[in-house]
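Below you will find the structure I want to go over with you.
Left out: one protein chain. Kept in place: all the others.
Should a chain be cited, it is by its letter among A, B and C, assigned in written order, with residues numbered from 1 in that chain.
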Amino acid sequence: MQNAKPLPSYLIQRYHGWRATTYSDNKAWYRRLAESGQHPRAMVISCCDSRVHVTSIFGADEGEFFIHRNIANLVPPYTPDGKNHGTSATVEYAVQALKVAHIVVLGHSNCGGIKGCHDMCSGTAPELLESSSFVGRWMDILRPGFERVKDVDEADRTRALEKEAVLISLENLMTFPFVKTAVEDDRLTIHGLWTDVGEGALEQYDPAMGRFVKI
Amino acid sequence: MQNAKPLPSYLIQRYHGWRATTYSDNKAWYRRLAESGQHPRAMVISCCDSRVHVTSIFGADEGEFFIHRNIANLVPPYTPDGKNHGTSATVEYAVQALKVAHIVVLGHSNCGGIKGCHDMCSGTAPELLESSSFVGRWMDILRPGFERVKDVDEADRTRALEKEAVLISLENLMTFPFVKTAVEDDRLTIHGLWTDVGEGALEQYDPAMGRFVKI
Amino acid sequence: MQNAKPLPSYLIQRYHGWRATTYSDNKAWYRRLAESGQHPRAMVISCCDSRVHVTSIFGADEGEFFIHRNIANLVPPYTPDGKNHGTSATVEYAVQALKVAHIVVLGHSNCGGIKGCHDMCSGTAPELLESSSFVGRWMDILRPGFERVKDVDEADRTRALEKEAVLISLENLMTFPFVKTAVEDDRLTIHGLWTDVGEGALEQYDPAMGRFVKI
Partner (left out) sequence: MQNAKPLPSYLIQRYHGWRATTYSDNKAWYRRLAESGQHPRAMVISCCDSRVHVTSIFGADEGEFFIHRNIANLVPPYTPDGKNHGTSATVEYAVQALKVAHIVVLGHSNCGGIKGCHDMCSGTAPELLESSSFVGRWMDILRPGFERVKDVDEADRTRALEKEAVLISLENLMTFPFVKTAVEDDRLTIHGLWTDVGEGALEQYDPAMGRFVKI
């Protein structure tokens, strides 16, 4: 691996600062986490977007959330075909090995992946249709969601699709036999959230209302 | 989606606390992030492990890092087969759409996924060999790494494999044509890090030394 | 321009060192900054004093802070008289063109400009009263601040005036219509800091307490 470069020095300085303060003040906790292993209460499936920090929103410290982040917080349907499926592996590990009590899918506003999916499905982003487009093929997971929102007013459609991405992920989660069993046995609950980055709002899906409701 | 449940109230309370303080004090920044879009400097590929918060270690706020988290911070080799590849989609989006200047792969000590890979390859975890094991099939990505460390002393072998996971990921990153081109054009640099959760140590891969070196 | 001289060779050597190391290691980031433009999160108004490096205190790298430095970190009141006003131009550019989310005014201990203002207002520096004294006329901006601290014990008066300089600047910032509007619309927040050079302390103005409080 000859291509690896040294870390920029401002990050090295910040790391040393962290070690001299946050780490140093909490050494006992970090050591215990290392020795006793992690026992997170919840798994969070969130977007890679740099603007969404679930640990900040929920004041979560090291050890609290097992966090998977991918483009547009999507979970594909259960497909045990012997190929590698990174997201499915995180769900399996969280439920089977860590036995988390909650899986939270957290969508968000201004999502670039969702916008891409919208444009691809509307025919204005042909490059995402290419077989070689990883983003396009990943966003295929959300195609059934696009079908459900295509008659929504154009101004509101992307936002509606962001929320569908959460619902599609929850639905796909339930296709995993070990998730379904754990939910039915009351050993696991699943939750759908959507946050507005600019307004700091948080909404959760309410099955009784059939829509997302502000918290 | 009838299975979605309301969020536990302790999380709702923490969210309201965050909104009344952190969000409220930084509203201007969140709004600008929403309106002007994200311009993250770096992508970080880290583990889902609840004990590793890269934003804490590097004092990074919203908008700074585009973060993908999966089991064992692995990147699979470039495989444009038209199937969905969540990790490859994150790399493509970071490099092609966001044009990040750095990709940092951050491994860590006490990694459950790496331990599983070690056991699977050593023959003590036959369940991970099942075709239906998502974790097993995901950890197959690291098999070439296991070959390289299998003669290491057993006491040190898992740790060595954790570091190989970082190197394998860097190597696989370079199989993506758009990553290779960007690295060769000096528009992207890649970095390999490994952190010791209990000791708060940080090491980076130094190609000249051929090993990880403490920062 | 016949008077320009070659740069001292120690600076040329240091530049070549920087180019071979820091620049070379971070070339991708510098190129992106050049091509995609700057998107700084904050403007910092700080003193020219050689002892105050805001980028060091906050571990900030290129691209992070838009920095104006003048004598005593002063902002004059809004005066759109068609004359050239360098500081007002920096504020206008930061808020209107760059749309920064924060303006931080950073005062400091042992400030020579503030000491001069104190002496001028106390009558012990008549040369600063001359119409031709640029420093004197610049420090006139702080005269209302001197009025507020003139009854403070002499031992503490200069330090009190350093902090008044921060408050006067924040007050003057609010006289710019585009600053006021942005603050009222929650698109900009303003912050008053003061640092003790020798002690490495940092204080921020707390409106509820009506004074600077140690961070």
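Here is the rule we go by: a contact is a pair of C-beta atoms (placed from the backbone, for glycine too) under 8 Å apart; a residue touches a chain by one contact, two chains touch by 3 or more.
Please read these numbers as outputs of a predicted model, since none were measured by experiment.
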item	value
Touching residue (missing chain; options B:A4, B:A42 or B:A60)	B:A60
Hidden partner interface residues of subunit A, rising order	13-14, 16-18, 20-22, 24
Positions on subunit B contacted by the hidden chain, ascending	22, 25-26, 29, 59-61
Missing-partner contacts on subunit C, residue numbers	1-8, 11-12, 14-19, 22-24, 27, 30-31, 33-35, 37-38, 40, 43, 48-53, 55-59, 62-71, 74, 76, 80-94, 97, 102, 104, 109-110, 112-113, 131-135, 137-141, 167, 170-171, 174, 183, 189-193, 196-200, 202, 204-207, 215
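The rule is simple: only the chains that are shown with their structure count from here on.
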item	value
Fraction-based call for subunit C against subunit A, same above half, different below	different
Geometric centre distance via CA averages, subunit C-subunit A, whole Å	41
Two or more partner chains touched - positions in subunit A	5-6, 8, 14, 17
